[in-house]
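Once you've had a glance at the structure underneath, I'll fire off some questions.
Partial view: only certain chains, each at its native spot in the assembly.
All chains are identified by letter, namely A and B, in their written order; residue positions are counted from 1 within each chain.
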Amino acid sequence: MILQLEKSIDTNQKEQLIKDLQKFTKSVNEVQTQKGFYLVALEKNNIDIRDIGQLPGVKDVHVVSDNYQLVSKKWKVNPAQIHLKDGSVISQNDFSIMAGPCSIESEEQVDSVIAHLVENNVKIMRGGVYKPRSSPYSFRGLGMEGLKMWYKKAKAAGILIITEVMQLSQVEEMYDFIDIYQVGARNTQNFNLLDELGKVDKPVMIKRGVSGTIEELLYSAEYVFSGGNENLILCERGIRTFENMTRNTLDINAIPVLKDKTHLPVIIDPSHGIGIRKFVEPVALAGIMAGADGVIFELHPDPETAMSDGQQSLYFEESAAMIRKMNMAYELRGEMN
Amino acid sequence: MILQLEKSIDTNQKEQLIKDLQKFTKSVNEVQTQKGFYLVALEKNNIDIRDIGQLPGVKDVHVVSDNYQLVSKKWKVNPAQIHLKDGSVISQNDFSIMAGPCSIESEEQVDSVIAHLVENNVKIMRGGVYKPRSSPYSFRGLGMEGLKMWYKKAKAAGILIITEVMQLSQVEEMYDFIDIYQVGARNTQNFNLLDELGKVDKPVMIKRGVSGTIEELLYSAEYVFSGGNENLILCERGIRTFENMTRNTLDINAIPVLKDKTHLPVIIDPSHGIGIRKFVEPVALAGIMAGADGVIFELHPDPETAMSDGQQSLYFEESAAMIRKMNMAYELRGEMN
């Protein structure tokens, strides 16, 4: 149950209201986001919702039958709008492309990728500076130094940055240099990290866990939203299955389901989703036709020498062709409806 | 290793050849299909393939690095052509639609579906007369009587029939009344049934197993092909995953992978794949964009009263809209390449 309060309500009235609510609810959580103040309450059985609507200070009450509340479409029917600093918007009514290398590796690499993105009209660049790696002996990223180098070049070219944040201290550290925080598939249920990201006002893209369910992804988004940050993007990036001819199994089914359940935009990552360069394009196009609001994919000036994920990174000419086809597919989807 | 033989070869020469092959191979299998005679041999290590090419009676030798052989694209580069009796073709160069109810239930139901298919230019009707059901107490289909009733009506309307065959004796029993045998997801590895279907000349569509891998599906096709029947169609119908917001997980990734590995046409079943009516269309369109050569889906004149799978069967108006959009998507895919 979500309560929106009268704007005129003062602190004493609010405290009184929370007291009043105790006889109708099992718990009450205060949520202050960039866009509003809400009370999220777990109602007791067999109460009359009209009794709550009549409490002083309550503007509106929504009973949400899902276990997650604030991210549910049953509460907010209109798509969330994630505004970026260049004026663009990520939402269920828009189509966004994010591309870049798996890892930020060098100045030359960044220059080369930025030139390609500018040429192909892509506004958001992905790239890792902290890399989660199964083995401690693998390359683990250039860290903040790499991010700062990248930031300078991206800013000069008018390109926005999305990058993975892996621990609490990085949230603040990265703040001035990035546009979207990415929560990776191994951190989908790193609840302390989600709490911390609830405290900032920059957009956060949460990837579905490696074997995570759709509901778990929605709950993780609920963490950040109830922590205070409404600027959320969800990302389907492939789940673990028994199939070993592909790296993961991009779950196309999650796209229409998520768009039915939540007001948040849904992006797909076909690169990690299937994990094999020559198959990235067909699954990307498939995802768009299934309703994806954007695609994040990996490319590299020279995939064969990439420090990570080279086998799933596109060559520039493949990237250019895929961008053209993705726009065609998105356009067709618009014509169909 | 696949050997094609000279047409002029006689029985004695063939026997001599098989003897000659023994020093180069671990096993030799004779395969006689509708289209040719082949020897499939498992070669020993470190042999010189040219020694085999020079044996009397050998026209051509292909070393196939996949474990499956006859269904591999490494052997047959050109797409297989599955010819149906109305002159139409199922192949990687064509697009086919098959639609109908989960179960054949009554004359009225069949009449109604056929009228809808004719109106929407669909040539192949699906429907079950023998139903695999988890519980022995569930409805198990109308059997041969239902099939004969259906056949009369379909024939009159110029509609072809695809239906599931569950056991060996049904192969012959059904032969005169159907156009395509379907092997269901629970029988993908029913090897005796696959052997039996190798002996007939009608097309066979094999569904991927409920938790089956892509390679297991290709092996199952290899069973039928090596048994003598080249007329094979593969079908991706969703795999079991941890996700419980959908019935199964249609594996979109399997489509480009299969089309890369085999010359056989690849059909998708979005109805079983996702299992929820309102999500069937987006995953069907996604599958086409990923490269599917056809779609098989469930519809019903009145899904709420269907004897099985009502929750994933489309209403006629939904079916008509989806058919229109599927054709648009297939057309766009053609324009892209």
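The working rule: contacts are C-beta pairs under 8 Å (C-beta built on N, C-alpha and C of every residue); 3 or more make two chains touch, one makes a residue touch a chain.
What you are looking at is a predicted structure, and each value in this text was computed from that prediction instead of being measured.
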2 chains shown - copies of the sequence in the complete complex: 4
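The definition used in the following text is that only the chains that are shown with their structure count from here on.
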Distance between the centres, which are taken as Cα means, of chain B and chain A, whole angstrom: 39
Contacting residues of chain A [partner chain B, same complex]: 211, 213-215, 239, 241-246, 249-257, 260-261, 273-274, 278-279, 282-283, 285-291, 325, 328-329, 332-333, 335-336
